[in-house]
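Quick notes on the structure that follows.
Just one protein chain is left out here, and the rest sit where they should.
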Amino acid sequence: MIDTRLRRRRAILLGATGSVGQRFARLLEHHPWFELTTLCASERSTCRAYREVARWVQDAPIPERFAERRVESCAPDDHAWPAGDPPLVFSALDADVAGPLESAWAQRGALVVSNASSHRMTRGVPLVVPEVNPEHLELAPARGGRVLCNPNCTTIGLSLVLAPLVREFGVEAVQLTSLQAVSGAGLDGPSAFEMLGEVVPLITGEEEKLERETRVIFGECAGGVLRPRDAFVRATCTRVPVVDGHTLSISVRLTRPTDEPELCAALEGFRGLPQQLGLPSAPERPLRFLDDSDPPRPRRDAARFGGMTTILGRLRRRSAREWDLVALTHNTLRGAAGGALLLAELAVAREAGLDSASDARSPRAEPVQRLP
Amino acid sequence: MIDTRLRRRRAILLGATGSVGQRFARLLEHHPWFELTTLCASERSTCRAYREVARWVQDAPIPERFAERRVESCAPDDHAWPAGDPPLVFSALDADVAGPLESAWAQRGALVVSNASSHRMTRGVPLVVPEVNPEHLELAPARGGRVLCNPNCTTIGLSLVLAPLVREFGVEAVQLTSLQAVSGAGLDGPSAFEMLGEVVPLITGEEEKLERETRVIFGECAGGVLRPRDAFVRATCTRVPVVDGHTLSISVRLTRPTDEPELCAALEGFRGLPQQLGLPSAPERPLRFLDDSDPPRPRRDAARFGGMTTILGRLRRRSAREWDLVALTHNTLRGAAGGALLLAELAVAREAGLDSASDARSPRAEPVQRLP
Amino acid sequence: MIDTRLRRRRAILLGATGSVGQRFARLLEHHPWFELTTLCASERSTCRAYREVARWVQDAPIPERFAERRVESCAPDDHAWPAGDPPLVFSALDADVAGPLESAWAQRGALVVSNASSHRMTRGVPLVVPEVNPEHLELAPARGGRVLCNPNCTTIGLSLVLAPLVREFGVEAVQLTSLQAVSGAGLDGPSAFEMLGEVVPLITGEEEKLERETRVIFGECAGGVLRPRDAFVRATCTRVPVVDGHTLSISVRLTRPTDEPELCAALEGFRGLPQQLGLPSAPERPLRFLDDSDPPRPRRDAARFGGMTTILGRLRRRSAREWDLVALTHNTLRGAAGGALLLAELAVAREAGLDSASDARSPRAEPVQRLP
Partner (left out) sequence: MIDTRLRRRRAILLGATGSVGQRFARLLEHHPWFELTTLCASERSTCRAYREVARWVQDAPIPERFAERRVESCAPDDHAWPAGDPPLVFSALDADVAGPLESAWAQRGALVVSNASSHRMTRGVPLVVPEVNPEHLELAPARGGRVLCNPNCTTIGLSLVLAPLVREFGVEAVQLTSLQAVSGAGLDGPSAFEMLGEVVPLITGEEEKLERETRVIFGECAGGVLRPRDAFVRATCTRVPVVDGHTLSISVRLTRPTDEPELCAALEGFRGLPQQLGLPSAPERPLRFLDDSDPPRPRRDAARFGGMTTILGRLRRRSAREWDLVALTHNTLRGAAGGALLLAELAVAREAGLDSASDARSPRAEPVQRLP
């Protein structure tokens, strides 16, 4: 038995007061593997109660166990930590401050799992969607100080859809228009004055991130070196007045022709390492269709299945190699805090050697979440 | 001088109480060529004041001259009309009742300009965007009873964008995702309960209309017979919580390579017959770019330029033959009442022989709107 | 022990496809006392699967156990029912058809609990908020065919707030402005076109209902006769673009002066018979304050505490007898399906004699929900 390989690991959260930070706090409230011991935020929040400084906007109440916790500094030097027991650090920091702080924590030996974009293109920092490219984790050491990056929220949803297509049929080109929710931009995101009843067909830098990050995620990793794929995604990103849930209108051109039953089977049958390992935050199925006559809608559906499943709909054949569909991903769960948490679980399972254990690959035979 | 060729023509409006009907009433309040004398609606509204039965939702007040007008029946037999002077009939009826009523009016000699979809695929009924395919008017007689159809609101915006591209470069394929406003569906459209903060990525029948109608509009018309183009438009239509203005995210593949200056020149330089004739409702320019850094937004921009110009933005080169851009069209002005009104002006100018007058083609030399 | 006094009772649902009907279906999916066996709707839905005819708009999926159920007729004569075992009937019908159908079911011996307004002013039909005026149930027979009415959604939230004030201090006058969500009006309610970014400061009939129903609910019931209170509520009702949750801005004038601690204690300490009986749908506390600096917000807070607690905030003293506060009530849970369900539980407990059992009044000593 492997019960002893995992134990409850202490975690700290950087950027705890923002919108994504609040999501992390909720997800970590009762996590079986991680214990959130420290909430950190910018200077103007430190030494005050989390309840006071988090402008709480979640539809569930602020977790009671964190509400009165004093918020601490984000700088690793302000924290005493046992040398042999570096923490797991979740970063929900803004990109403009995340980079140096995350590096500093990694240098102090922490495993940093970041939702910020700062290090996504840094050499030695894996950019990973756990179901899609878990093997990229080998770009960083298996233990000790390192940074792992969660991709952009839109990239994550798209990558989940593309993964089984790339594997089964090959994907030559992807074209998409996104309809993105406002929560991604957080409390300092677009003002109500700008977004009420409005579409803004520009999200600065988003299309570039999407095109660049998919090149990396679907790139090849050999001998500790990553070779990105050629660009194959062409995107137009828009902001719509929706609270949570990015809707993607996707057109793909496959390498190999297929038909609808085979395509559906590939999409709905898709499972990844998190499902095999039974990681605590892994959804049963990463991709699901609703009835075609009832396509996914963000307000109604984004939070289904724990917000960790990308919901599909409106599959339409244009030719045997050209297909259109719609995909909905919860942008602050799967696309941010939930995705990062799953990535941390994967990294910790790997540290513990679970990912190479032969029995781990049998589907949910011995659900890991019962182990700790 | 041709001052006498036109005289103020009496018009009646079918479906006056609905959302598009209200738009017609506003546009016809001070029209230089047409005098709206009769407002018609369904039985439950007849014999009551327009003010009472129109659940007025426009942001300008109900036109005073129509407010107390008694609403009349939509059936032509309930109207006495001088035999030699059949009216111009605008139809804002719902598709489920429009067909037979429009036919009946045409049989009684009326020029019917319809915004309904009922007759769009009827032989002998031209489906026309005035700047794009005015020559299709020859599918119907130049005088006397006939029906002319305004295309679907999304089709109109797309056709305006494609017209100069087809003409200058050839268009092989078009792929688009629409983000459509709720006003198109009118007062009986989606409920607030469904649409608040929601995206609905399905508008029943819309994609088919778009694909089918563009085949007709860009089809060839020779010898009174229309030969539709092969299908070349592939669309995903979504509804978004915006009041007015359909935003299209468009990708085109051209036949002939081009560069950005040439492409912009073709789009912004586009003028059609309505501009040449100086028709009263013709916008100065059918297509316009805003600054690239400030793409069009429906709430802010849809009503600019009288709501008759399709506003462009975010032009991006993918290859010399592949381009992406965003286009915004006011769906109840250019896409419905305004488009139909412009079509009626074109038809009436054609009756008067204005469209073949050689001087009419010189740009705005003799603005027709001063003539009546 | 009284374990045998209750058994799982079969229930049918009239108006199952509408917005409130969908709420009932969700709440009854796993109810400990009631088993929903039959879903009924209007003729155009009968004989088709519930999944097909319910335009599902809830943020949780359609209950699997009902999804494929055939929808049946609402008329009692179309149903065979064992004579000695009349069903419990929940009515989520529209007011324009509810009256005769509910009467017909009651005549057939059913216990009808209605959310429609049709019978709210009918003699012999108790209008009851379970925590506020359970003693009004005596206006109807304790067993056999009868109709019980759930008040208007806004009335329910207001009555919960007023109940402890009336009891502890006396209430002379109430003035309120409501900001009501669109879900109350349902799928056929205001269109998105009307409500996006809009306030409509008129809800036809709502203010009258509120004023009239509070007179009844706070009226005296003696000898099987109800004597309504004099009118004491003065309301302005508005519709706002919010999905769920009615916000009330309330000003009260008390008979007896008080101070803030005493007032808060009365509000937060309020418990009613449902709490004493431990009815399955009873919230632990009918009224709760959030921090004053963080007043209740409908999108964020309405569904907290199962949507059955009215959330208070912004208590402000104007004088020792005049106070202002804000109250938020989930309009389709506590204000509709949830309220009606709690009322049914109360009526069934009364049938079983639970409400008069002396031990029942001890707080949650013997939670009834364990009995069946």
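Every chain is named by a letter (A, B and C) in the order it is written, and numbering of its residues begins at 1.
The rule we apply is simple: a residue touches a chain if its C-beta (ideal position, glycine included) is under 8 Å from a C-beta of that chain, and two chains touch if they have at least 3 such contacts.
All figures in this text were calculated on a predicted structure; none of them were measured in a lab.
J.: Among the chains present in the display, which ones are touched by the chain that isn't there?
T.: When the entire complex is considered, the left-out chain reaches A, B, C.
J.: Looking at the full complex, which residue from A:Val97, A:Ala173 or A:Leu196 touches the chain that isn't shown here?
T.: Per the contact definition at the top, the residue touching the missing chain is A:Leu196.
J.: Thinking of the whole complex, not just what is shown, which of B:Glu43, B:Asp59, B:Asp96 or B:Asp230 touches the missing chain?
T.: The one listed residue touching the chain not shown is B:Asp59.
J.: Tell me which of B:Arg120, B:His136, B:His246 or B:Arg299 is the one touching the absent chain.
T.: B:Arg299
J.: Of C:Ala54, C:Val243 or C:Leu333, which sits in contact with the chain we cannot see?
T.: Result: among the candidates, C:Val243 touches the missing chain.
J.: Which subunit A residues would touch the chain omitted from the figure, given the whole complex?
T.: Residues of subunit A in contact with the hidden chain: 19, 57, 182-183, 185-197, 241-243.
J.: Given the full complex, what residues of subunit C touch the hidden partner chain?
T.: 175, 177, 179, 196-202, 234, 236, 238, 240-243, 245, 247, 249, 251, 293, 295-300, 313-314, 318, 324, 326
J.: Residues of subunit B in contact with the chain that isn't shown?
T.: Listed in rising order, the touching residues are 56-61, 196-197, 243, 294, 299-301, 303-304.
Everything that follows uses one rule, which is that only the chains that are shown with their structure count from here on.
J.: Touch graph across the chains, line, ring, star, complete or other?
T.: Here the contact pattern is complete, since every chain touches every other one.
J.: Indicate the whole-number Å distance between the mean C-alpha point of subunit B and the mean C-alpha point of subunit C.
T.: Taking the average C-alpha coordinate of subunit B and of subunit C, the gap between them is 48 Å.
J.: Using the average of all C-alpha atoms in each chain as its centre, how far is it in Å between subunit A and subunit B?
T.: 45
J.: What residues in subunit C touch two or more of the other chains?
T.: 57, 196-197, 243
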